[in-house]
Every structure is written in structure tokens, then in C-alpha cells.
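This is the structure, below, for whatever I ask next.
All protein chains of the complex are present and in place, except for one that has been dropped.
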Amino acid sequence: MKTLETINVIKRSENAIELHNISYRYPNSAEASLKNISLTVEKGKFILLMGSTGAGKTTLSLCLNGLIPQLLEGELTGQVSVAEKNVGKTAVQSLSKVLGLVLQDPEAQIIGRTVEEDTAFGPRNFLVPFDEIKHKVNQTLEKVRLKGYNQRLTEELSGGEKQRLAIAGVLVMEPEILVLDEPTSELDPTGRAEIYEMLDDLRKKKDLTILLVEHFCEELIHKADEVVVLKQGEIAWRGLPTELFRNIPLMHQWGIKPLPVSQIGWYFYEKGWIAFDEIPLDIPSAEDLIRALFPKYGQGHRPGPEPRQGQGEGYLLNRELSLPGKVSSVKVNDLIYHYNSGQPALRGINLTIEPGEFVALIGQNGAGKTTLAKHFNGLLKPTQGEVIVEGMNTLQYDTSDLSKTIGFVFQNPDHQIFSATVEKELEFGLKNAGFKGQEIKERVDQVLRYTGLERYRSVHPFSLGKGERQMIAVASILVLKPKLLIIDEPTTGSDWAGVRSMMALIRKLHSAGTTIIMISHDMDLVAQYAKRVIVINDGRILLDSTPQDVFAKEQILRDSAIIPPQLCRLSSRLKDILGNEIFVESRDFTAMFERLEKIGC
Amino acid sequence: MNNLGTKYQESKLSPWNVKRLSIIAIFIALSAVGALIKIPSPVGTIGMDSAPGFFSALAFGGLTGAIIIASGHLLTAAVAGFPMTIPIHLYVAVQMALWAIVYRWVNEKLGLIPAVIVGIILNGVVSSFAMLPFMGMGGVMGLMPFLIVGAALNVIISAVAYKAIKGSRLI
């Protein structure tokens, strides 16, 4: 009897998470958000949970610590147990000792006023003695690399620090399992890599079981033990990361962004040149592969990329040729800007952007990108220097007047949506600009069609997902037909499909003649879409050139926390084959093999 | 709320209460922030300090609204350094709580528009007269236009916002 029990315990304790046939429906929605999910996770594993928007990743995480059904009502069936505890029968609060959940938005998770107070919040609820709390807090802060931050005000932390503090807040309770829901969505590439590093560390040192929800994956392939893919509330796929990331069609099917290098590999695989296992997942192996294959299939040809309009030298040419009489879209002269306190956020910016350009602003968190962009529509007025947009000096115009020619889409769509239907939301800007009846209707119809929002015309915006709300925010600016469109991080938190449809829309606008200025932390997007990249570092312009030129300067970029896109790094390593060409799309690479084939045939 | 036969006798505060607590806390903070939003009007600038309270009375219940509006008033006053002295602010806070409950009640019985009218009368006219013992008739007359315009702006905005948000799945 006794032995049987022990065996049972041992057997069960190997599984950190056990889900049996979980189905869940939110109280106010018609369809179930989770359907028949069964999943076991062994102790000490690092699991990556992926899937498109609305797949149910967040919902699943909430089931794991009992917030569903204890806080959120609705129909839940099935059995959830974590670390031998039946989640349905244990209060959420006591579960937090075994399973720590870090939510998406760090802002609302930070409860204390100072870093120390916030970290101590959990242990205090468990009545841990004062001295022990002190000790634990210091220990945890060191683990998340916030050592010595004890007395800092949480209000004044940077985005990355906030995110790490949120993790510290649950980690200090020493849970066995850590569940993180998109913990890096607003960080620059270096900040993101740091968090992943830290998680990896924690797992190795503390035998922590980790379940991470994430859209991005480049750095995670070799860290995660297993990937679970959700699709419409069901587990669609489960297996080794390498299996998934090599299988490009599968990735397309689940709506996950494939790695550029494996896209190249997949091409080789389809040609029958390599085996499935040889599809590269990182840059060194891709480099080796191309070096090995090139003499065989691509020798003798010094390929150039497919000619793409406005790229490379062409872009510079355009700029030289721009007539002196023509009005620039943006002209910034010696711009210096101070916020009320402390250091200047911009320290002498000089910049000209011509009509029809597609410019990307990149740089680390806090570099001053948003601050600069806000000058373009007069939300901020220069402390020194001047900003002239479409011939108007921003000092002399109100933002509401400038809004007729300059569109600005902010990062968080929820800051601007206030109408009860999508249609009304779009009409609002037009009414402000003084348009009437028929004109309003026509423009709204046109933009709804253009953005694919037609079917949501009379739906409440807040019953839609975040990706769609982002689209609504863009649409509500597009109705004004701006000549210059500024978009601040248009794709954070979107899945791959969302990113692509947003970028397709932006490209469409660009080819229709709109000048685009885009701020982004997603270097793949920047490399693929922008024609000119401006790197901001500490309030100054560090680099300003074509994506190819900028991303070739790996060393300089590293100082401003930018990691060039995978393919650019690959191109730099292949200089002897490619010459000085920097490729930004996988088809540029495959093209050099393709052309040869055509000739060969 | 009770699926799976969830038991939480061991915890003294159920998840639902924690949720109410965080709504109250956030909306109290919002009242203080609302006071920083200054709407120009013929009688001077009006703050949006009671709109969050009136809104939460409609959205989350009369009692919740009452707690929010009263604490919101006190917190706003505290931030400004209790300009009308603490006892008077307490007195006003109790009144506001009462108005929030009535506002919610009228909305349920008669509808939103009567509730708005009642809210404006209570918070504009009745509140002015309630200051009689402290300021005399003159104070009341001086205060009345200011209070009526302030009440109108806050109550109407809370009602329209409630109508606009009700259709989503947030409340």
C-alpha cells in the first residue's frame, strides 16, 4: 500500500503540468476558446507555446493557474493539475507558490512603488518573516539582473527593466513552474535576447519548468525542448523545435513566421540537394551549406539580387535628382529637444525626407525615435532648431491642422478607439476635418474595403482582437488621405499573418505615393520593406542609408542594441561569394541558384 | 463562478473580491487623474473628477460607484492639499456617494436620460444648498453655477461613455 503510494508520487512528480481534455468557453462568446486540450509537460522542460492570434495561448495560461475558472467565469470542463495539485480545487492564491504566471502587460503587473516593495509583495502575502523577505528579494533581483535597484521607483524603469521586474515578482515566490505570456513584446532585439538568456539560466540553475508564449523564435530554437502549437483552441502540433522550424509548409499552416535561413534550406531540400535534417536553423550552418552547395550548383555566376524598384544605388540617385523647388516631406534642422527634466532626448538632428520615400527609424529602447516622430506632426515643438513638414513649420501650426496632411498611428490602438462601431470610428476624423455627408461615406467605404475591415463595419471595435484594432487605428488615419504617414511600431504583438497584412497595406500606400516613416524593432520587416534606414542612438542619427548599407555595419549596430536581420548577417559572412552585396530576402539567395538552373537546362 | 466545485474557504478574499478591489483602486486613481483634465466652460475650468465615479456606478454597481466617487473626491482633495478643509471634503464625499447610488438606481428604474437629469440636479442644485451651513446663502449662490456646469459635464460624459462601452465585452 505504502509503496504503491510512493510510486504514484514519484510517477506524478515527473509531470509538472497535466491537462486532460480541457475545453473552455468565455461567458460572452459563442465559440469555445479551448477545445479538448490534453497536454503533459515533464518537470524541468522548456516548452514554447506558439500559434496565431486568438489561438488560445493566453486562455491556456490562465487555466494553468486557476484564474480560469476562479476569476473568469464561463464553461470549463476537464482536469488541470500542476505539480500534483488539482487546479480546480486549489485557490489561485496558493497555486502561485507552485506556478508563477507573468502576464502580457508589465505595466499593470507592477504593484509596488519601489522595486523592492514590488518584489516583496508576494512573500508578504504568504506571511514570510521580514528578514527572510529581504534576503529573498535581493537574491531574486540578482537573478533577473536588477541587483542594486531596490530603491528605484517602478514608475521610472525602462520597458526592459519593467519586464524583468514582473518576472522577479513571481520568481520570488520560488515556483516550480514559470509561465510567461509574451514577455518581450516591446523590447529591442538585445533586450529580448537578454530576457531569453535569463530564462535559460534560471532553468539550468533551478530546474525550473518553463512555458513560454512567444511569436518570435530565432533565439529560442536551441533553448526550447519542445514546441506546442495551438490553432483555434486545439493543439495542432507538438514536437521538437528543429522538426517544426525546418518544416516550412507546416509553419505556414500554423501561421508562424519561418526563419529566413530555413526558408533557403527548404528550397534546397525541395530541389533534393539536401536532406531534411540538413535544413539550417542558424547562420553558421546556413553559411556552411551555401559554401558547400555553391560550387556544385551556382559556380561561375556572380549573382545580383532581383532588381527591385528604388533599391540600392537607385535610391541615392533619386535623392540627388530631387528638384530644388520641390517641397520636402520632412525637413529637420538642428533639432534639439529637452523633456522637462534631465538629459536632452534629441541632440541635434538634421534630416531631410523627400516625398515618396519609405523610411524606417530604428534604435534601442529610449533612443528617441518616438520623440523625433512626434515632432513631425507638431505634438512636440522643438526646444531648438526647426521642423518643416510638407512646407509647414510645426511651430506655426496646431497638431489638429497638421493632421489633415500628416497621419500618425500610435503603437497602442486602444489609446484612440472610442466609438461604438468601426464605421463611426472612421467617420470621426473626417468630421473633424470638416467633410460632409456623401464624401464621408465614400471615403469610409473605400478605406473599409482597402483594409479588409468591411465585414466588421458595424461591430464594436472592442469585441475584436488586438490585430484588428490595430488595423482600425490605421484605417481611421487613412480616411484622411495623409501625404505623410508615420507609424510607430505597427506590428507589436501581432502574429505573422497580421504582420504581413499590415505591411502589405503599408506597401500599397507607399506605391500609391504616400511617404512612409515607420518605427520598428523588427529588423526583418525593416530590411524587407524600407528603402532607407535611419538609426537613432542616444538622440542622434548614427547611420542613415539603404538597409543593405546599414545592416552591413554589424559592429556599429551592436552598440545601439540592434542585431541585423539573419540574412544580412549571413550575407556579410559570405562576402567572398557575394561580393559586397547584402541580401535581405531569402529569395535573393535562392535566386542565385535558380538562375543557374535555368541556364543549365 | 462556481464551476468545478471550486472551494476557497482557505482564502479569506475570493478572486471576485480581488477583482472588485482592483477596479475600485484603478478608478479612484482615475478620479484623481480626471481632476487634471480641465474642460473650459463659461464659469471657469471644470475637472473630470466625478465622471469616473458616476461611470462606475453605472458599469459596476451603485455601491462600487459610491466608494469610488467618495474616495476619488477625497484623494483629489488630498492631492490638492484639502483646499476646503478636511471636514467639508468628508461631507461632500458622503453626498457624492449618495448621488452615485441614486444615479444608478434611477438608471435602472427609469432609464439613462432621467438618471442624467436627476444626477445633474442632485450634484448641481442639491449639493449647492447642502453647503448652506458652511457658506451661507451667498456661498450657495456663488457655488451653484459652477456646480451645475460641473455636474452636467461629468454626468453627461459618464452616461455617454457608458453607452458607448456597453456594447463591447469589457463590462
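Of note:
The letters A and B name the chains in turn, as written, and every chain counts its residues from 1.
As a convention for this text, a contact is a pair of C-beta atoms (placed from the backbone, for glycine too) under 8 Å apart; a residue touches a chain by one contact, two chains touch by 3 or more.
Going forward, contacts and distances are computed from a predicted model.
Candidate names were "phosphoenolpyruvate--glycerone phosphotransferase", "ABC-type cobalt transport system, permease component CbiQ", "SAM-dependent methyltransferase" or "Carbon-monoxide dehydrogenase medium subunit", and the UniProt protein name of the unshown chain is "ABC-type cobalt transport system, permease component CbiQ". The missing chain, though absent from the display, is touched by one residue of A:44, A:112, A:344 or A:366; that residue is A:112. Considering the full assembly, A:408 is the residue among A:237, A:408 or A:496 that touches the omitted chain. Between the chain not shown and the residues A:30, A:127 or A:275, the one that touches is A:127.
The omitted chain makes contact with chain A at the following residues, 62, 65, 67, 70-71, 91-94, 96-97, 100-101, 103-105, 107-109, 111-113, 117, 120-130, 133, 155, 169-170, 173, 374, 377, 379, 398-400, 403-404, 407-408, 410, 412, 414-418, 428-429, 432-433, 462, 476-477, 480. Along chain B, the points of touch with the absent chain fall at residues 10-15, 17-19, 21-30, 32-34, 36-37, 39-41, 48, 51-52, 55, 59, 71, 75, 78-87, 135-139, 141-143, 149, 152-153, 156-157, 160-161, 164-165, 168, 170-171.
As a convention for this text, only the chains that are shown with their structure count from here on.
We define each chain's centre as the mean of its Cα atoms; on that basis chain A and chain B are separated by 39 Å.
Interface residues of chain B, counted against chain A in their complex, comprise 1, 3-8, 10-11, 14-16, 18-19, 163-165, 167-170.
Of all residues in chain A, only 26, 28-29, 67, 69-71, 73-76, 88-89, 91-94, 418-420, 460-463 touch chain B in the complex they form.
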